[in-house]
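One protein chain omitted, others in place.
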Amino acid sequence: MMASVTSMTFVIALYIFMLAAFTGYVVISRVPSILHTPLMSGSNFIHGIIVIGALNALFNATSIAEQAIGFVGVFLGAGNVMGGYVVTDRMLAMFRPSQKAEPARPEQEKPGQEKQGQP
Amino acid sequence: MMASVTSMTFVIALYIFMLAAFTGYVVISRVPSILHTPLMSGSNFIHGIIVIGALNALFNATSIAEQAIGFVGVFLGAGNVMGGYVVTDRMLAMFRPSQKAEPARPEQEKPGQEKQGQP
Amino acid sequence: MFVEYCVGLSGLVASGLFIYGLKAMSSPVTAVAGIVAAGYGMLFVVAATFLNLFNITPEARPNLLVNVGLGVVALLLGSLWAGWRGRTVQMTSMPQMVAIFNGMGGGSAAALAAVELLGNHDIPLLPLSVTVIGALIGCISLSGSLIAWAKLDGRIRKPFRFSGQRAFNAALFAATVVLAVLTVMRYATPSAELPRDLFFGAALLLGVCMTLPIGGADMPVLISLYNAFTGLAVGLEGYIMNDPALMIAGMVVGSSGTLLTALMAKAMNRSLTNVLFSNFGETGGSSKGPEGEMTAADPADAATTMRYGASVIIVPGYGLAVAQAQQKLYEFVKILVAAGVDVKFAIHPVAGRMPGHMNVLLAEAGVPYDMIYDMEDINDSFATTDAALIIGANDVVNPEALTDKASPIYGMPILNAYKAHQVFVIKRGSGTGYSGVENPLFFQKNCTMVFGDAQAVLSKMVEAVKALGST
Partner (left out) sequence: MFVEYCVGLSGLVASGLFIYGLKAMSSPVTAVAGIVAAGYGMLFVVAATFLNLFNITPEARPNLLVNVGLGVVALLLGSLWAGWRGRTVQMTSMPQMVAIFNGMGGGSAAALAAVELLGNHDIPLLPLSVTVIGALIGCISLSGSLIAWAKLDGRIRKPFRFSGQRAFNAALFAATVVLAVLTVMRYATPSAELPRDLFFGAALLLGVCMTLPIGGADMPVLISLYNAFTGLAVGLEGYIMNDPALMIAGMVVGSSGTLLTALMAKAMNRSLTNVLFSNFGETGGSSKGPEGEMTAADPADAATTMRYGASVIIVPGYGLAVAQAQQKLYEFVKILVAAGVDVKFAIHPVAGRMPGHMNVLLAEAGVPYDMIYDMEDINDSFATTDAALIIGANDVVNPEALTDKASPIYGMPILNAYKAHQVFVIKRGSGTGYSGVENPLFFQKNCTMVFGDAQAVLSKMVEAVKALGST
């Protein structure tokens, strides 16, 4: 149905899922709890990529029903993308240290810095 | 040449490479420097998986030359696997806190613990 | 072929940027750059999708113009509406907004699955099953998120419960699964449409029924869970579309969302099953305890005491968010600081109703970082502080959590406001907090209640201290 250069077998799909799931896990595992809400809306934004799936379905629609559902799908997906982005951006902008021109305690702002530990 | 259930297009291969490279990067980025040597030998062990590629090549060898090179490949790969494992295991065993029965400073042993930071 | 390569590689770039963006979002310093990078990735991949117009199926070619038109209109409508809502929504309404956007994603995935199942494409069993599973998860996420939104937005005020509800939900779930199986086997049955349509209906209903009995206060956890659901649905639909970018983005969100949900539940001292099935958030929400010994004062008196104190620690809580009083609070604080009082903010990790809620609120009001302290950093200072001002917080300062093993919040670390020389509490009445338990702090000798809406009380306080002048 879509580009054959990206077609894959089920086993390969499992590999991709495994890698992606692992990536998601590692990337998030050290987020401080103050950032949970922006992170939630940020990842919400990312799954908005479903809009391109809906777009492809709509482009290939052959009946009124398909067009209607495809239209709804694209509308919802676009909302997810744009809404997720705007909301995340707004929230993160508040965390900008420059906002109050008081760059106080900058060392606390890098919670995950590499630290030489004792064995 | 191998199983068709894992055959893939070039583009898909790029996706897998991208994910794997990213995974390697994130996984390592916070390792304390005291563990660099075991980590090096541990990742050395992991690329020993090449031995299964060499094995497959040897299994399908049709000429003396292929058999000879395949044999060398499997020998080298097996050495990589076993050597990497043994050496890593030996080094890590020394870091075991139980070894000296003095579980001192355990909190220092988790250098990457999640910490609630200030924005 | 060329077009296919371009589209495939655009997805590669986009998924790389998404992952980079998510990683960057793990620290406030890099987070903004991260979301911007992810945004460019999205823009790029959506633009590249239009290249697929060179590649559509022959049957769809007559509809080309209409379809493109519909696509562009839908894109514009969706993004304009959501962009406008996202720009204008108040910070306190953020959770319900995220719920809507998340539901939209789930709906989009479900719609995509529906289109796949509409046309009688000859889908093999495996992709067909994946499509249906994705549709199921997407539908639950869609309708569940909408209910979550309605609850958080105050449209549904009471959790809807009846006896045997759990059994009913289980039966509904079983029925949905049966319909899903029938849908997968549709090629074997003469009438293909009926089970499919029923399946979608049942899945949507399931999302509603799953969410209705859960208390409004638990919604943030639930939204995070549905976020992971949508991710999973997107990933699965990506597989049937042969689009690795969808698979990766979806799966990354699916797994990170699951982890995030678990972390959130843990920060609240709860387990996920507990959130989903025990309805704790609502039990005893209106129980009244002994009121006899509460001491009340009026705002002006309390404000004057603080004005002439040497040091004040402020403990904001959910009530501050409800009253939208963060600006007034900072106004009050600025006057105190100008008068030479040493003022600090103490923030409990789960104050409010979403993680980081108070940090977002105070940041919005413009409170600088260096006045805000984490629980661990400030807890020892209460004992040496003249006054603690608690605004709309309750559970996070409940000393019972330290002492009473029978208390539902036993074991949760709290802010030691009760140790301050003098404690002022601004709240509307004697309502309990999220956990529904009485707070013995309010009956302590050194505690003075200032009843009223936080916004109103703080306005009066500001007036009172302004009247005193800055001497």
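Which chain is which? They are A, B and C, in the order written, and residues in each are numbered from 1.
The working rule: a residue touches a chain if its C-beta (ideal position, glycine included) is under 8 Å from a C-beta of that chain, and two chains touch if they have at least 3 such contacts.
In this text, all values refer to a predicted model and were calculated from it rather than measured experimentally.
Among the displayed chains, contact with the absent chain in the complete complex occurs for A, B. Contact between subunit A and the unshown chain involves residues 11-12, 14-15, 18-19, 22, 26, 116-119.
Mapped onto subunit B, the interface with the missing chain covers residues 1-8, 10, 13, 16-17, 19-25, 27-63, 65-67, 69-97, 99-100, 102, 104-105, 109-112.
As a working rule, only the chains that are shown with their structure count from here on.
Across B-C and A-C, it is A-C that has more C-beta pairs touching.
Centre-to-centre, using mean CA coordinates, subunit A is 29 Å away from subunit B. Taking each chain's centre as the mean of its C-alpha atoms, subunit B lies 39 Å from subunit C. Annotation for subunit A: residues touching 2 or more other chains are 4-8, 10, 16, 19-20, 22-23, 27, 29-34, 95, 97, 105, 109, 111-112. In subunit C, the positions touching at least two other chains are 5, 8, 11, 19, 23, 27-28, 244, 248, 349, 356, 359, 363, 369.
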